[in-house]
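Below is one structure, written out as structure tokens, with a few remarks after it.
Here is subunit A:
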Amino acid sequence: MGNNGPLLPHPAMITKIVDETGDVRTFQVVFDDPARMENFSNKPGQVAQLSVFGLGEATISITSSPTRRGLLEFSVKKVGRLTTALHQLEEGCRIGIRGPYGNHFPYDQMVGRDILFIGGGIGLAPLRSLIDFILAEENRQRYGTVDIIYGARSADDLCFKNDIMERWPTAPRTVVHTTVDRGDRSWNGHVGFVPSYLEEINPEPENRIAITCGPPIMIKFVLQVLEKMGYTDQQIITTLELKMKCGIGKCGRCNIGSSFVCLDGPVFTLAQLKQMPPEF
Partner candidate 1 sequence: MPAILKKDKLQALLSGLSRAYKLVLPVRENGMTYFKPYQTGLAIDRDYINTAMSPKEFLFPQTEKMLSFKYREGAEILITGAEPQPEKLAVFGARSCDLAGIAALDPVFGGRFPDPQYSTRRDRVLLVGLGCRRASSTCFCRAFNIDPLSCNGADIAVVELEDCFSVEARTDKGHAQLANFSQLLGEDNSGTVETSLSGAREAIDTSFDGIPDPAGIKDFLDRQFELPYWENIASRCLGCGICTYICPTCHCFDIFDVTRGKPDGNRYRCWDSCMFPDFTGMAGGHNPRPTPKERVRNRFMHKLKYHLDRYEIGGCVGCGRCVEKCPVNLDIRQVINDINKLQGGEN
Partner candidate 2 sequence: MIMKRLLEFTGLEPERFQARWISGSEGAKFAATVQEITEQIKNLGPNTKMRDTDE
């Protein structure tokens, strides 16, 4: 009989793989144990540790909203050894999952407010769990308008095409603003960088929360634009990614000062980040 500690992953089957872009895939997974699947309760913004047995683990944010029961989704960009191995798996393969870990987007405090999502590239993945949570039928009326500004390098690099083109634009009181850095013949939408598109759209800070995730350089300029538009540090929320091994505050590598991203994050307000050392 083995121990049943928090570092022990649970086997899960990949039931569906969606190719989002050339190097991003979304994996739909279901725990082998139906009771575990039933009892798994993540909150929007949380992460999980995915095991490819024989290679190790990686921290991946849960892309699916907890309002969607019976499965989990993870969108993974092929960057390192583990994510490459994950991309080689097929439907029906087993991986290991443990979690959920970390804090979550403060969806309770966002009730009654307008929400502005600003995402770039794979950075939309962690935001998607919250977007779908807010747009879920049972939650939608508790929140104000939803604006989603999303950009990628090119049309081919846009993730969740079905969501941004079909599902979200047809949701009540929701507008999706999509842009690409470089246009081509197949693209007839907006062309330009996310921060400048944000400036163009200019959503008023009044009663609004801005949530952003994307490449560091995009976040840097998005923050500048938001500040210029009058957003306070409490109104701006982001989610961080650092190297993690344990996910439960023991292995010691994801600390930013005294905070562990795996326990105290990954979601931070800009106000919190400004209190922390710039080591991320």
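Operating definition for what follows: a contact is a pair of C-beta atoms (placed from the backbone, for glycine too) under 8 Å apart; a residue touches a chain by one contact, two chains touch by 3 or more; residues count from 1.
As a selection rule, all candidates are chains of the complex that A comes from, given by their letters.
Predicted model, so just to flag it, every value in this text is computed and none were measured.
> Could you sort through 1 or 2 and say which touches subunit A in this complex?
1
> In the complex of these two chains, what residues of subunit A are touching candidate 1?
It is residues 1-11, 13, 32, 53-58, 79-83, 92-94, 96, 216, 241-243, 245-246, 248-258, 260, 263, 277-280 of subunit A that touch candidate 1.
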